[in-house]
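One protein chain is absent from this view; the other protein chains keep their places.
On to chain A.
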């Protein structure tokens, strides 16, 4: 029984299982009526704009098969862009084009796509290939994120994003997801991305995991993770916490990215955030959620973020940074 633990040990750590997440948190705090707000990326985007929450710029949308051939015209003049299914889940169906080189669309991996391939992808999105339940969908074209250079050492190909769990408006736990060669440039933990737990108080790295096992460095760039510190952390937390008022969902996963020019941005929301964040933090969600359930409702964003930063502060577990590489990893805060 080397690879198995006991329920007692798990609950001692405060780990939440799927069943508990579904019944106790998602079922109780997330009104099904509100799901479309987060399941449809286009709706999220428009709603965020209303609430003054920054998101990647919208280049255009394609809603009918008839419009599919206009895709090349829509993206004209944009160096890089991403095509996403509005109702996609788990990063499925997202096509990232880093730059356009005379009629050839080039993916971050260097693969070149023709116009037909682009159109086929959009057509697949519209017919519901990537949407929940296969229902007809809309393709959303967004400007590419110019992600913060300071973080480029920590990622391979893809854009790293930051997942913050927001419970009743309080930031509860956060992690950064770093894409790797194994994850094919995607920031999905179960595909092999590295998850780095982040201290809620400071936005610094706590520990890293890949494939559920502890990691101290990035498997592809070899860069250690201990020095990772998210610039603009307080802004990011406030932005994430505001998504509670924006959607009304009590148990929410916010996916944020850091843009070189615009700072933290909301990428997408998730009404059923996964549990891997517990692995990345080496800590269960339960004690934090219990603490928040005892708080009275109605606190404003500043109070909530301050409360979380005060109560959920932690020390990193990663080995200290060696001096010879610390200079290249120095990250500006702000």
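One rule holds for everything that comes next: contacts are C-beta pairs under 8 Å (C-beta built on N, C-alpha and C of every residue); 3 or more make two chains touch, one makes a residue touch a chain; residues count from 1.
One rule holds in what follows: contacts and distances are computed from a predicted model.
Peer 1: For the chain that is missing from this picture, which UniProt protein name fits: "Carbohydrate ABC transporter membrane protein 2, CUT1 family", "Inactive transglutaminase fused to 7 transmembrane helices", "Carnitine transport permease protein OpuCB" or "NADH dehydrogenase subunit M"?
Peer 2: Checked against "Carbohydrate ABC transporter membrane protein 2, CUT1 family", "Inactive transglutaminase fused to 7 transmembrane helices", "Carnitine transport permease protein OpuCB" or "NADH dehydrogenase subunit M": the hidden chain maps to "Inactive transglutaminase fused to 7 transmembrane helices".
Peer 1: Considering the whole complex, which of A:43, A:70 or A:92 touches the chain not shown?
Peer 2: The single option touching the absent chain is A:92.
Peer 1: Of A:51, A:120, A:260 or A:310, which sits in contact with the chain we cannot see?
Peer 2: For the chain that is not drawn, the touching residue is A:120.
Peer 1: For chain A, which positions touch the chain that isn't shown here?
Peer 2: Interface with the chain not displayed, on the chain A side: 3-7, 9-13, 15, 17-20, 23-24, 28, 65, 92, 116, 120, 123-124, 127-129, 134, 191, 209, 212-214, 278-279, 282-284, 317.
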